[in-house]
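The excerpt is restricted to a subset of chains, each kept in its original location.
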């Protein structure tokens, strides 16, 4: 049984995109832990994001020009959009740290970033397994992504509580609140990716 | 004339979900009015949200495994997603009140919560009428939901204006602004539900 027979190269591109997400998340963890030269580090992540943008554009063009059923197209389109969102948000986090001229990391932001890196790695594995038509493993990885999203969600609410408990400078609160929200959004979009992967497997496997 | 003949049990699940939304909204009004033990009250709403999560997961699985036309699937999928958003946002409001350790309610937040409860009750009726194939009533209730969304929208902008007029502590402004935004979002997602219900009726009735 073949899945999307004519569009197997789509999964090549998704593989590259999810590898890019892993790279960007890994650079974000470095930035969060080392917290020096934040502008240069944000620029590096921006380059990965730009690279992914071209992959997304490529996949959208192929999707629009390839004959596939509406329902396949819709799934692949959503998959590409949500992956694009994840990398955009990872870049937004790095960018805000530079734009806000933040000088010191927050333990909670490091933890959230690490959990997002783990999520990205599992997502990359899930995409690879889908490409290899190893559907049982796709589902396992998707469950793990959902579990990780719960972890990030709890981490986000802890971070928010601690931010308002410990920090008294409202401007610093505004800055970190936005960063935490982008991290939480990135994790939510990873969960969306997992849900789409699960839907694809349920429909076609 | 039958609507979604093979998937009539979908509407059973939507009925349960919209009942859950009503329950959660009712608990939120209690929390807003009484404003004691906010953490325990938020936890109760969280349990309703968790319960709904399982219903949503169940419906998504059934949608992916059932043979239905892409367009029906798309509508039912959107319906489940938007209802899930509503209950998530109601929980988020309750959760923020606890996380932000707010000690006193805001009159405007009570009013917005009550309007959302009314919206939820009308939404529940609309779903019931759809299940019973009483399409004229579905449309009536949808118009009422749209009207209520306008009320919440005006309430939101009043609340925002009053917040910046009356409160001088920027941290308190940040906290309540987020709560008002989540309430407004919950109301917007209810309007999305009404629009999807209307679309279903227009297409199939």
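Letters are used for the chains, namely A and B, taken in the order the chains are written, and counting of residues starts over at 1 for each.
By definition in this document, contacts are C-beta pairs under 8 Å (C-beta built on N, C-alpha and C of every residue); 3 or more make two chains touch, one makes a residue touch a chain.
Note that the structure is a prediction, hence the values are computed from the model and not measured.
K.L.:
Copy number for the full complex, please, knowing 2 are shown in place.
P.N.:
3
To be clear about the criterion, only the chains that are shown with their structure count from here on.
K.L.:
Roughly how far is chain A from chain B, going centre to centre by Cα mean, in whole Å?
P.N.:
Once rounded, the distance between the two centres reads 27 Å.
K.L.:
Can you name the residues of chain A that touch chain B in the complex?
P.N.:
My answer: residues 69-71, 74, 157, 160-161, 164-165, 170, 173-174, 177, 195, 198-199, 202-203.
K.L.:
Considering only the defined contacts, which chain B positions touch chain A in the complex?
P.N.:
Per the touch definition, chain B meets chain A at residues 60-61, 64-65, 70, 73-74, 95, 99-101, 170-171, 174-175.
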